[in-house]
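Removed from the display is one protein chain of the complex; every other protein chain stays in position.
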Amino acid sequence: MRAAAERAFMTTSTTTYTASELLAVMSAGLLCDGQVVFAGVGIPLLAATLAQRLHAPGLTILFEGGTIGAFVEPGKLPPSTNEQRCTRRANMVLSSTDVLLLLQRGYVDIGFMGGAQIDQYGNLNSSFIGDPQHPTSRLPGSGGGNDIASLTQMIVAMRHEKRRFVKKVDFVTSPGFLAGDNSRCDAGLVAGGMYRVVTDLGMLGFDERSKRMELLALHPGVTADQVQQNTGFELLIASEVPVTNPPTENELAALRHLDPDRIYTA
Amino acid sequence: MRAAAERAFMTTSTTTYTASELLAVMSAGLLCDGQVVFAGVGIPLLAATLAQRLHAPGLTILFEGGTIGAFVEPGKLPPSTNEQRCTRRANMVLSSTDVLLLLQRGYVDIGFMGGAQIDQYGNLNSSFIGDPQHPTSRLPGSGGGNDIASLTQMIVAMRHEKRRFVKKVDFVTSPGFLAGDNSRCDAGLVAGGMYRVVTDLGMLGFDERSKRMELLALHPGVTADQVQQNTGFELLIASEVPVTNPPTENELAALRHLDPDRIYTA
Amino acid sequence: MLTLAYNELRRRTGERDRSLREKVMSLEAAAALVPDGASVGIGGSTLSRTPMAMIWALIRAGRKELVCARSITSSEGELLLASGASRHVLTSWFSQGIVWGVSRIMRLYTEGNRARFEEWSHMAVGLRFRAGAMGVPFLPMRSMMGSDVVAQLPDTRQIDCPFTGEKLVLVPALNPEFALIHVQRCDAYGNAQIDGLPFMDLDLAMAANRVILTTERIVSNDQIRRAPDQTKIPFLTVDAVVEVPFGSAPHECYGLYEPLFKHLDAYAAQLRQNPEEGIAAYLERFFYGPKSWTEYLDLLGLEELLDASRRGKSIYDD
Partner (left out) sequence: MLTLAYNELRRRTGERDRSLREKVMSLEAAAALVPDGASVGIGGSTLSRTPMAMIWALIRAGRKELVCARSITSSEGELLLASGASRHVLTSWFSQGIVWGVSRIMRLYTEGNRARFEEWSHMAVGLRFRAGAMGVPFLPMRSMMGSDVVAQLPDTRQIDCPFTGEKLVLVPALNPEFALIHVQRCDAYGNAQIDGLPFMDLDLAMAANRVILTTERIVSNDQIRRAPDQTKIPFLTVDAVVEVPFGSAPHECYGLYEPLFKHLDAYAAQLRQNPEEGIAAYLERFFYGPKSWTEYLDLLGLEELLDASRRGKSIYDD
């Protein structure tokens, strides 16, 4: 039984929310005022915009389509990060190559993406399910994912399901810590790395030395066992695992104002 | 006795002209309608503009400041190729790096520069007179000259004086055929090369195999001996050396209309 | 699509007529410039400034074996595969769009080995066009290393930097034989102004060996020359200019119209049940059926065109 399905609607004392809404609110909480965040489409775009409207008005949002300092309008979410809706009231637009180069130059604090499949070292796969030579499923591919993950501190927001949290991804589209330890740095990726994975069950990080995934916090009503059951490899568990604060009414109202048609939070 | 000084004012049947005016008119005549020419400041800028107003209305003029398809106005010559006067009524401006990259990409037919010192293989020096370690004179340097000469077919317009036409330049700022034969190509410069040197005495080219400078034509009233006397190395002489047509009244009038203050044609 | 030797790149560029001349022609005449098997760089990204009219014309002309390269590929890529116009797409991401899920057509063609989806990182695609634009055989970059994306690409090199000793990936220049780019306005010579997101189009125009511009409208060269700092693509790179209103529909053109979302939803729905039959029927109705681009627009429907225009122009409202 998949936790995500089970928890499709959750309640706080006064309100209910979907797993996607939980993801959006929880990952928004990781973004700090004054940071520069490079956000992918979907939950990341929505969560970054939410953070900007709540606790981080000075958050600088970049999109790979070429937007710097975005200010996405409520109810006008773009279908990707490449349409004009990304740019309205933005500070600048530039070529997609040049906005990606800002990652390489080091101007970006946080990369923020969704994920289809992740492994114990935070490697992401959005290219092939099964053998890449004869895949059972061809996925849409890297987009800017590989560049973002190669060059920044990463936050990933994704559903916590056993089939998505695997010991080894079928294909490393976007590098996490590769084979752990120093292997990322040895491969030439001397900057950045996985920082947090936010799921509908909890918050995860990575052990500083081994680079294995570690449970850092649980969302209200979730147990560490439940998280482990929904993970396809053995998780490290932090010495203290606090419980996150549930989304507030204010946060959910702001979120729903941004995405009234539930384009990203269905 | 230097020919250039001697010929400071020359006459056609009905009019007189300066050596600079002769240079401008003669080199303008080498530019063809429909070509793309990358012109340096001074006589090249003026001559390219003159060609555009006379026989080559579709001449595309590029300046290293970043102008594509310039249309310089009479009496408003720019002090370098980097001021707004270069851009008025131009088709495009772009960064100086990007306009220079057009040379490398191969979009330019002709590079067109002035010269301070040239040698028998068409190498140009605009950096040092004397030993570069202890120069008797430090000159202004390459500017785009090295890039233009490295990457295009070159026309050079310069005064014909013995001290300027030397066997070996003190310093190769802008490469011609280096040490002759295939040495230019062997050095990695597989495109372009010197095409013509226009002086106040005649027109010169380069032998196809040895790459030595060759006298191709004489301006009216000049002898091959005179040219050789004003050249610091042995010139090849083409099998036939025709005499160029002197500047017409129409050409001189157009030129003086462009440069009424004799900024470039003093 | 490998790096050309510099001599060959220069020869091809040298042969082009780069003079200031009128290049206005019909969609059909422009399509006739592109032979079967050509490599084609496609401008815009995802649903933005897609040169849809030119792709429509190429598909109608029965073009085959085009090798297509685009930053991010959306429904135009599905139509190129399903029509048989292409069996090789080089891109960083390929699906109609996240809100419509994973492309069933992309899956069918790639999983069944009927087409190749050559995946590079988004920045790698951009740097390949940029290397092509700069006239260098490669550019260095710092992503892709250690990933399986680079591992499955034969056309990269890894080096130790001769200055710093650091590991770097070199990606080869991409100089497609043709670039198809849609712009808001240009003159008859091809001097183009682009509003909003430029994507990789400036590099693509410089990189390609021939550029076919489609444009919402043709303006005078005088108008271009009044603001040369607004020209984004220079005429000397351009070989054909075609005026096509709503030339990106049902995708968007910045400041003029947003995507035709209802049409795109209906398209996605039509492909959901049976992707192959669905897209074949779509191609028949919207690509092969209409006699002209105007008839195609008529099928899209005036109501949705007006709605998309209202949304598109609102970007400039306070």
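Lettered A, B and C in written order, each chain numbered from 1.
Simple rule for what comes next: contacts are C-beta pairs under 8 Å (C-beta built on N, C-alpha and C of every residue); 3 or more make two chains touch, one makes a residue touch a chain.
Because the structure is a prediction, the values reported are computed rather than measured.
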| item | value |
| --- | --- |
| Residue of C:G77, C:G97 or C:G135 touching the missing chain in the full complex | C:G135 |
| Which residue of A:T18, A:T49, A:T87 or A:Q120 touches the chain not shown here | A:T87 |
| Residue touching the undisplayed chain, where the options are B:P132, B:P220 or B:P242 | B:P132 |
| Option from A:S20, A:Q35, A:T173 or A:T244 whose C-beta touches the chain left out | A:Q35 |
| Residue of C:A61, C:V102 or C:L168 in touch with the missing chain, whole complex considered | C:L168 |
| Residues in chain C touching the chain absent from view | 2-3, 5-6, 135-142, 157, 159, 161-164, 166, 168, 170, 172, 195-198, 226, 229, 316, 318 |
| For chain B, residues in touch with the removed chain | 41-42, 64-67, 79-80, 82-88, 93-97, 100-101, 103-104, 127, 132, 135-147, 150-151, 171-175, 178, 183-184, 187-191, 263 |
| Residues belonging to chain A that touch the chain removed from view | 33-36, 58, 60, 67-69, 71, 87, 89-94, 101-102, 104-107, 109, 190-191 |
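The rule is short, and it goes like this: only the chains that are shown with their structure count from here on.
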| item | value |
| --- | --- |
| Most heavily contacting chain pair (counted by C-beta pairs in contact) | A-C |
| Farthest chain (mean CA position) relative to chain A | B |
| CA centroid of chain A to CA centroid of chain C, Å | 29 |
| Chain centre separation in whole Å, for chain B relative to chain A (CA means) | 59 |
| Numbers and ranges of chain C residues touching at least 2 other chains | none |
